[in-house]
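To keep things clear, I will list the structure first and then write my remarks on it.
With one protein chain held back, the other chains of the complex are shown just where they sit.
For subunit A:
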Amino acid sequence: MKTSIFLGTVAAATLMAGAGMADTLADVKARGELNCGVNTGLVGFAAPDANGNWTGFDVDFCKAVAAAVLGDATKVKYVPTTGQTRFTALSSGEVDLLARNSTWTFSRDTDLKLDFIGVNYYDGQGFMVRKDLGVTSAKELDGATVCIQTGTTTELNLADYFKANNMAYQPVNIDSNAEGEQQYMAGACDAYTTDASGLAATRAAFADPENHIILPEIISKEPLGPAVRHGDNNWGDIVRWTLYALIAAEEYGVTSANIGELTTSSQNPEVQRLLGVTDDLGAMIGLDKEWAKRAIMARGNYGEIFAANIGEQTPIGLARGLNAQWTQGGLMYAMPFR
């Protein structure tokens, strides 16, 4: 009896806590700082440099949201989260927004009470092998030892894939990417599997990248996207449309370089609405007219952010692939600004 009263009180307190946090926009404005949950360190996506300044693909999205909401891309507090703490940090209110290369899955979206607001990077799981192994397709990996990070979706995908193709494998469990590289280099496993973006970054860091190949098969869908809490739809809208603004800006050729000029000169009505020249779209989500313009000016449009952090000019050297605009054969498709 007493236990149930106690649990009831706890549940009620939790609910009230949840209700009290419902207006995230007001909280962020009052605080004057956006709490953004990021990876503790993932090449190209989020990493602190020697002076403790954060850079990366996910970090730039945090900056864009901060610029849209607070008018200053530097007003972000980066909260490093681990694979274990990331979703709890979001649902407990420690962060307002989680931009931490997290895969959008059914159970995370529903059971964990998160709202994935879109996809900012379409990833998929691949394999890397030594060239002298003579393997050219993942279908030939029957009986191989595979280095696999435990507790991730990749572990489950691997089991599914080998089962579906009626092949056997020997898993070598690893804890982190660095350890996986070490095991793979030491020859503890024939193949190393993780997200294709991670494989590319890993291969680029090898002393002899030419001796390793990434197999063409992508065995899973890993749509990585920023997430917010259930229950604050306006805040979700702000984050979602900030992402769309960045994607749309690339589609319409709005870059951080020409944005000032386009604000006055562009005749495209969609661009005019996006940049707040004609309609006041910002008022509908509780922001001012120029929110999207500031978001784009923070670190550039989607294509610029991609190129600066993980694109082909960087050491990671990822091709756009699925992450190209829909007009270029990719999946990046912003909903209309109307």
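Everything that follows uses one rule, which is that a contact is a pair of C-beta atoms (placed from the backbone, for glycine too) under 8 Å apart; a residue touches a chain by one contact, two chains touch by 3 or more; residues count from 1.
Keep in mind that, in the parts below, contacts and distances are computed from a predicted model.
Novice: Which choice in "FAD-linked oxidase C-terminal domain-containing protein", "Amino acid ABC transporter permease", "MEDS domain-containing protein" or "ChlI/MoxR AAA lid domain-containing protein" gives the name that UniProt lists for the one chain left out?
Specialist: Of "FAD-linked oxidase C-terminal domain-containing protein", "Amino acid ABC transporter permease", "MEDS domain-containing protein" or "ChlI/MoxR AAA lid domain-containing protein", the absent chain's UniProt record names it "Amino acid ABC transporter permease".
Novice: Per the definition of touch given earlier, which of A:Thr88, A:Asn211, A:Asn233 or A:Asn258 contacts the omitted chain?
Specialist: Checking the options A:Thr88, A:Asn211, A:Asn233 or A:Asn258, the one contacting the hidden chain is A:Thr88.
Novice: Which residue from A:Pro48, A:Gly124 or A:Gly330 sits in contact with the chain not drawn here?
Specialist: Missing-chain contact among the listed residues: A:Pro48.
Novice: Out of A:Val146, A:Ala201 or A:Leu318, point to the residue that touches the absent chain in the complete complex.
Specialist: Residue touching the chain left out of view: A:Ala201.
Novice: One chain is left out of this view; which of A:Thr136, A:Thr150, A:Ser176 or A:Asn233 touches it in the full complex?
Specialist: Candidates A:Thr136, A:Thr150, A:Ser176 or A:Asn233; residue touching the omitted chain: A:Ser176.
Novice: Using the touch rule from the top, list residues of subunit A that touch the missing partner.
Specialist: 10, 13-14, 17, 20-21, 27, 39-44, 46-52, 77-82, 84-85, 88-89, 92-94, 176, 178, 181-182, 201-202, 204-207, 314-316
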